[in-house]
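Report on one structure; see the data block that follows.
All protein chains but one are shown in place.
Residue numbering begins at 1 within each chain, and the chains themselves are lettered A, B and C in the order written.
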Amino acid sequence: MTKSRLEAFSDGVLAIIITIMVLELRVPEGHEWRSLLELWPKLLGYLISFVYVGIYWNNHHHLMHTVRVVRGGILWANLHLLFWLSLFPFVTAWVGESHFAPVPMTCYGGVALMAALAYTVLVRTIISAHPDNHLLADAIGSDAKGNLSMIAYLISIVAPFFGPAGVTLSGLMLLLVALVWLVPDRRIERVLARDNAGRD
Amino acid sequence: MTKSRLEAFSDGVLAIIITIMVLELRVPEGHEWRSLLELWPKLLGYLISFVYVGIYWNNHHHLMHTVRVVRGGILWANLHLLFWLSLFPFVTAWVGESHFAPVPMTCYGGVALMAALAYTVLVRTIISAHPDNHLLADAIGSDAKGNLSMIAYLISIVAPFFGPAGVTLSGLMLLLVALVWLVPDRRIERVLARDNAGRD
Amino acid sequence: MTKSRLEAFSDGVLAIIITIMVLELRVPEGHEWRSLLELWPKLLGYLISFVYVGIYWNNHHHLMHTVRVVRGGILWANLHLLFWLSLFPFVTAWVGESHFAPVPMTCYGGVALMAALAYTVLVRTIISAHPDNHLLADAIGSDAKGNLSMIAYLISIVAPFFGPAGVTLSGLMLLLVALVWLVPDRRIERVLARDNAGRD
Partner (left out) sequence: MTKSRLEAFSDGVLAIIITIMVLELRVPEGHEWRSLLELWPKLLGYLISFVYVGIYWNNHHHLMHTVRVVRGGILWANLHLLFWLSLFPFVTAWVGESHFAPVPMTCYGGVALMAALAYTVLVRTIISAHPDNHLLADAIGSDAKGNLSMIAYLISIVAPFFGPAGVTLSGLMLLLVALVWLVPDRRIERVLARDNAGRD
């Protein structure tokens, strides 16, 4: 029951984060196609952030399957992740408003990196709270995908300092990570299935 | 459990979408009846969008009854649907703000069409994830109601280009679809009931 | 399960309605006590609307205990209630912004009345969907409290047309209903307890 409440609260926060971003898509002043076209940086930012938060919800969903005991440490590691995710609406709006200016791009990358680090901390906290359960440790393994994402985020943070081409590179890195993670993480699913098969 | 979390997240997002639309009903500057009357396009837009999101929640609710296994594909098809539904507050506000200008009307129809297509994709994804279960495939059948809605949406997208009468036609089409779907979809209910009867 | 999802969605919408009203408490421009004092109509409006939505959540909670079967009619009667409740943030903000001007007061009373009527419709729909279950019908009985509330709402709608004293009367009526309903409705609790005792 404890776990289900943790899930319910996280789902609530993630549902709100993913939805209030649309409030930043302020209604354009004109009523022409041009007015809508001028919104494209905001619309693109909204789409990418929607995918990011969706990916976190998706992975969070899988991660929680491995949790057996909820301790204070897990609660706080989870809130820490939610904190960084809650800043997505802010950086998304800033990136859109500024038409991909360098500083907002760096901040977006920074929030994405901190969220990824917070997710890693949550995974480690869950693993250490379940010392007898090798499921999750196995499922994560060397976590090449996670490490590569971190590198991509670092590039997206640093690149905007190097002129317009850097800003484009930064955006491409963020897009790339989103695309890579769109393919759902089957590792936990696979290990859980193997484990179930072992029990039968 | 997985399924209940999918439902909980979708419910959360739909509850937020349906409610934040009211935030676009900005308080009028005056305190007279006239000030309220001037809000009528926003109020009408709010009412229709409320009904639309309500219909999707209602049908989503029935659709989820048929799901037995939740896979990555279903999660993403569901998020895809939520993405298009999350744009309803934006197009509703634009339509209201612009007093039913042609471009916003076309965009509203476009979002409605994309949401309908996303719903169809979700249905197909669920059917293909349950190859042994003919329930849903039976329940949907030829889906005349869904196909007619798509045609109505297409009209509501194209009509606004043909002057004021076209805008009115566009609005009527959107209203018509809302009314048609207000009658709850008993197909799934009926097939489920038949299935339960068969088991007894 | 169907019922629990109906409850979850309603809880979500009510939780959002009760919370987003605080967004209308715009931060005052000054940083003195005076700036806060000038907010008193908004703060008072927020408090009363919070109590109103709280009462509806409370009663909705009790009402749902009596539901056994969820049909399309109940879903729509429930959405209809949520629609009127969702207008509370709008009328609350207008009443506060206008420092209790007559037209906003009348509108607030009107939304309160429509929500009360929608609640009555929901109760009737639930009763008619459970013809064999006399529990709810017994619990509601002649519903003197509900009828008196309707009269108070009608007064709160009409009174503002008769000068400042009428506006005050309107406010008092709305306050009175809130206070009367703060005492939780023990009727359903009592009948349920009697029913359980009968089964033992």
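Criterion: a residue touches a chain if its C-beta (ideal position, glycine included) is under 8 Å from a C-beta of that chain, and two chains touch if they have at least 3 such contacts.
The model shown is predicted, which means the values in this text are computed figures rather than measured ones.
Undergrad: By the contact definition given up top, give the residues of subunit C that touch the hidden chain.
TA: Per the touch rule, subunit C residues meeting the hidden chain are 4, 7-8, 11-12, 14-16, 18-20, 22-23, 25, 27-28, 31-33, 35-36, 47, 50, 54, 57-58, 61, 65, 182, 184, 186, 189.
Undergrad: Could you pull out which residues of subunit A are in touch with the chain that's been left out?
TA: Looking at subunit A, the ones touching the missing chain are residues 2, 5-6, 8-9, 12-13, 15-17, 20, 23-24, 72, 75-76, 79, 82-83, 86-87, 89-90, 93-94, 97-98, 101-104, 107.
As a working rule, only the chains that are shown with their structure count from here on.
Undergrad: Could you report, rounded to a multiple of 5°, the rotation needed to superpose subunit B's C-alpha atoms on subunit C?
TA: It works out to 90 degrees.
Undergrad: Could you give the separation in Å between the centres of subunit B and subunit C, each centre being the mean of its C-alpha atoms?
TA: Chain centres of subunit B and subunit C, defined by C-alpha means, are spaced 27 Å apart.
Undergrad: Could you say which residues in subunit A touch two or more other chains, in rising order?
TA: Only 12 qualify.
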